[in-house]
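Only one protein chain is missing from this complex, and each of the others stays in its spot.
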Amino acid sequence: MSLKVTAISELVGGNVVQGSEEVEVTGLASLNEAGAQDVSFLGNEKYYQDFLATKAGVVIVPAGLSDQPAGATLIEVENPSFAFGLVVKQMAEGQRSFKPGIHPAAYVDESAQLDASKVCVRAGAVIEAGAVIGDGTEIAAGVVIGEDCQIGRDCLLHANTTVRERCVIGDRVILQPGCVIGSDGYGFELVDGRHVKVDQVGIVVLEDDVEIGSNSCVDRARFGKTVIGEGTKIDNLVQIGHNVITGKHCLMVSQVGVAGSSKLGNYVVLAAKSGVTGHVEVADQVVIAGASGVTKSITEKGTYYGMPARPFRDEQKKLIAVERLPKLMKEFKQLKKQVEDLASDSE
Amino acid sequence: MSLKVTAISELVGGNVVQGSEEVEVTGLASLNEAGAQDVSFLGNEKYYQDFLATKAGVVIVPAGLSDQPAGATLIEVENPSFAFGLVVKQMAEGQRSFKPGIHPAAYVDESAQLDASKVCVRAGAVIEAGAVIGDGTEIAAGVVIGEDCQIGRDCLLHANTTVRERCVIGDRVILQPGCVIGSDGYGFELVDGRHVKVDQVGIVVLEDDVEIGSNSCVDRARFGKTVIGEGTKIDNLVQIGHNVITGKHCLMVSQVGVAGSSKLGNYVVLAAKSGVTGHVEVADQVVIAGASGVTKSITEKGTYYGMPARPFRDEQKKLIAVERLPKLMKEFKQLKKQVEDLASDSE
Partner (left out) sequence: MSLKVTAISELVGGNVVQGSEEVEVTGLASLNEAGAQDVSFLGNEKYYQDFLATKAGVVIVPAGLSDQPAGATLIEVENPSFAFGLVVKQMAEGQRSFKPGIHPAAYVDESAQLDASKVCVRAGAVIEAGAVIGDGTEIAAGVVIGEDCQIGRDCLLHANTTVRERCVIGDRVILQPGCVIGSDGYGFELVDGRHVKVDQVGIVVLEDDVEIGSNSCVDRARFGKTVIGEGTKIDNLVQIGHNVITGKHCLMVSQVGVAGSSKLGNYVVLAAKSGVTGHVEVADQVVIAGASGVTKSITEKGTYYGMPARPFRDEQKKLIAVERLPKLMKEFKQLKKQVEDLASDSE
């Protein structure tokens, strides 16, 4: 996909203040990586030297620059970052090529319900018996949709994702490659020295506008539902245990784990590598810092940190104290010596 | 799948003490989530208010309740939790639909050995040359079985799992979606500034009754075998390095990592996010707490905690001390002042 300078300046409401309106670009890049085929932007003064040295074909700039790189076409706007975002969006739309139809190398069970003129099923995808796929949804190559699943409208299931039987996915849901929805929860009972599987007959519900990252896993409920609330965005390699219920608009960054039956409120943020133990509740708007571990319910909004996770200030106080500990130990020795001297003096 | 009240009460050996024997349910749910199509249970007094307010069609209850929700059909039993488990099991069996046969959209190499009348291979599965599949085993959509693999009887390989060449899987093994058995171990030698791959020519052996979670990885041995012992259950996103040998009936919860050549005894439990370094041994019945790290061999059974992991009590003592450290620092200052006063008094 290529964009002409005229199209870009129109899109962002800018003025071409240097160079040619006929230039075309095909890529987007930062100032120091861009070449003649790329459009870039100057969003922050600290990149001014990069700007002067850039080889970008086109640069979106703020007004009032004293100097310019010779070769580049410049488009002046009020807010270059925002303007560049519009160009990114335009490029993104140009790149996504939704072509309705079922590829001949896909397999769709005859009892699946979908409108082949409004759904895109790519080569190597498998849609099993009884599944229902909403209009505008794309099922990429290698995706497996299990029996009786319900997938909403305008979803995008990337390559090699798995949705196991009976799970329910809302509208505009995005699944990144390799993620797994509806694997069995981890439940066993020890009987005569052997771990006997506790049947996991529930499902997973992903509400509208959820996104799940690549190779993340959401386990089905033992019975009932595991629920990822509307608008919640989950990063890569995240584990969600059985019967977890998350609120709306939560964020869970990469390598987070949430153990079985825990409940998250709305707008909860779990930073990278943090964890939540099983059977606890986390209140609305709680933020858990990276690599921290929630070991009991949190009822007040705020930022929590550490293992176990505690209010940020308390934990910080502790960490500062630990930092000073080697010094304390030296001072303690001195004080001890001083006390001994005093004691011997007073004898 | 639907169940009539008569079938349920027969299954659990209960008595219908309220409502109709003709009611049918299709789902299972907790008291506060259940609707008219669901069967639920009252397993614990603390859910009594939920019970009174439930909209469940059918509830399995203990004897001697003083009050009941009006609309529900009630089945009285001695142990409602156990009885409900039987219903869950029945539903689970109804849901699993093992249909022998090789789907026309699967690919099975002609040199693979399996009895098409006793094995289920779904659409999009690939079974490569020389692989052997036992009777009663289901190979789901998108699964890849590499050359010369041996898969036992009554296994269930969920969608998009990969078993690389020559690996050996016992009977009744379950692989959740996306897991990888037999990827190369991580081994390199630095030669002239480049990391040169150390060939990984061994295999993975999963013994009988093993379960591996979704998107977990078990690396093949450099040579010889990586072994997951009989009855061991591994959760999602777990990493098992090359030449690891685990005992029987171990549990490894989500996001655990075990590095190369380490050996676990029998009944070892690794809680979520914990890790075991390479080339160490962990004795039978050792429990490693969540997010802890085993850095050297552990020879005594017991619970270990922390990074590095140490006996639970030692680590706890240390943590309590750290907790009190800010207070200690205040007191130290006071004491120092007091000693200085004493010193100046005694001058």
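Going in written order, the chains are labelled A and B, and every chain counts its residues from 1.
Note that in this section contacts are C-beta pairs under 8 Å (C-beta built on N, C-alpha and C of every residue); 3 or more make two chains touch, one makes a residue touch a chain.
The model shown is predicted, which means the values in this text are computed figures rather than measured ones.
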item: Residue of B:52, B:65 or B:342 in touch with the missing chain, whole complex considered; value: B:342
item: Sole residue of B:73, B:90, B:137 or B:160 that reaches the chain not shown, by the stated touch rule; value: B:160
item: Sole residue of A:77, A:112 or A:140 that reaches the chain not shown, by the stated touch rule; value: A:140
item: Identified contact with the non-displayed chain, of B:48, B:186 or B:312; value: B:186
item: Those residues of chain B which, in the complete complex, touch the missing chain; value: 107, 109, 124-126, 128, 142, 144, 146-147, 160, 162, 164-166, 178, 180, 183-184, 186, 188, 193-195, 197-202, 215-217, 219, 222-225, 237, 239, 241, 255, 257, 259, 275, 277, 293, 307, 317-318, 321-322, 324-325, 328, 331-332, 335, 338-339, 342, 345-346
item: Where the missing chain touches chain A, by residue; value: 27-30, 33, 85, 88-89, 91-92, 95, 97, 103, 105, 122-124, 140-142, 158-160, 174, 176-178, 209, 211, 213-215, 231, 233, 235-237, 249, 251, 253-255, 272-273, 290-291, 322-323, 325-326, 328-329, 332, 335-336, 339, 342-343, 346
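Simple rule for what comes next: only the chains that are shown with their structure count from here on.
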item: Chain A and chain B, separation of their C-alpha mean positions in angstrom; value: 25
